[in-house]
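A single structure is presented below for examination.
Shown here: the complex without one of its protein chains, the others still in place.
This part shows chain A:
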C-alpha cells in the first residue's frame, strides 16, 4: 500500500503528483530529492532505491531520466512497490509512446487518468494496458518522434536499417497513426546483456548472459500467437538435450504465457496483451564465445613515463557490425598527460583523457566483425610511482551493442499468428541484439 506517487524531473521539478492517502506530509517530494542529491555529493554513491526519512519510506526507480517515486509509512514489500513503479512507467510509455518530461507535460491529464485507475487508495488495481484501455478516455497527444533522442535497448534498430520501422518503438499503443488506421504488426526482440570478466592473461573468469524476449504487439483482435524456440533448449543441468544444445540456468515467463507444450517442443503460446512486456527472461552461465577479445598492457617506459597498449578483436562474423563501442580504463592517479596513437587509417575513432577521474576513453563508432583495432597511449606522470603500476591502473571495461547477433544462440524458430482470414497477414519482426552489461578485462 502506497501513500503518494510522484514523478520528478532530473532537476527535481514535480511533473506529476498524486496523493492517494494523505498520510505523508506534502513536502515529501522535496525531502526526497534533497536526500538523493546529497547522497551523491557525500560520495556515498547513488542513493539506494529504498530509504527511510523520519518514518517515511521512499521508493524510486529511474526511467528515461525521470524519477518515479512512491512513499509510504507502512512496512510494505519493497519488491512489490518497485515493480509497480516500473510497471506504471511502462503503462505510461505504452500510452504516450515516448517517456520524457515534455510528453508528460503535454499529457498530464491522461497520466492522472491512468494513475487513478492503476492505484486506488494506495492499492494496485491493474497495470495491464489492455484492461486500462476500457477505463481511460483521454487521447494521447503524440510527440514528434523524429525529434526524440532514442531510448532503451531496442532503440538501436532505429539506426539506419531500413527493414526496421523505428517508429514502432516510440509508437503509442492506443493512438491512431496519421492515416487513421493502425498498422497490424508485432515485434519480438531477443535482447541479451552479457557480462564477461577476463583475467590478465585473457582467460575468462566469469561469464553470464541475461536475456529477455520482449514483445510489443499492435495486432488487432488479440489473436493467439505461437512462438517456437530452439528444440534442443535445455533448462537446468538436469534437463540435458544433447551436446551443443542451448542450456539455460533458469527462466521465467509472463503470466499470459501458456507452457502446455513447452516441455515437448519448446513452443510458447500466448494471447499478447497490448503494450510492451517481457515474454520470457532467462539466464545462462554456460561458457559462450565472447564477441570481443581484449588485450591490454601497461608498461613503465621511464621514470615518469608509461605506455598503454589496448587491442580489441571482434570475434563475430564479418557481416555483422557492433555499434557505439566504448573502451574505458582508469589510469594511475599521477597521470598528467596522455598522447594517443591510433593505427593508420582509423575512421570514426575518438580518444580522450578525462582529467577529473583519470580515465582513458576510446570510442569506436562501428566495429566490423573479424576486425582488430589497436590503441597506443603514452602517459606522462607528474610524480614518480611507488609500487606496482599494474595495481594503479585498470581494469579495462567495454560497452557495445551488436544488432542481429546473440551470444546464446537462442532463437525464435517461428512466430505463428492465428489467422482470421487468408488476406490477413500482419507484419512480424523478430530482432536480436547483444549488449555489454559488464565487460571487463583485468590488467
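In the analysis below, a contact is a pair of C-beta atoms (placed from the backbone, for glycine too) under 8 Å apart; a residue touches a chain by one contact, two chains touch by 3 or more; residues count from 1.
Please note the rule applied: contacts and distances are computed from a predicted model.
Peer 1: Given the choices "G patch domain containing 1", "AB hydrolase-1 domain-containing protein", "alpha-1,2-Mannosidase" or "Beta-adaptin-like protein", state the protein name listed in UniProt for the chain not shown.
Peer 2: "Beta-adaptin-like protein"
Peer 1: Could you tell which one of A:52, A:220, A:319 or A:370 touches the chain left off the display?
Peer 2: Of these options, the touching residue for the absent chain is A:52.
Peer 1: Footprint of the hidden chain on chain A, which residues?
Peer 2: Residues in contact with the chain left out: 1, 13-14, 16-19, 21-23, 26, 29, 43-46, 48-50, 52, 55, 57, 60-63, 73-80, 82-86, 105-106, 108-109, 112-113, 116, 120-121, 123-128, 135, 137-138, 195, 197, 205-206, 208, 210, 212, 236, 249-255, 278, 280-283, 285, 330, 357, 386-388, 391-392, 395, 397, 437-438, 440, 442.
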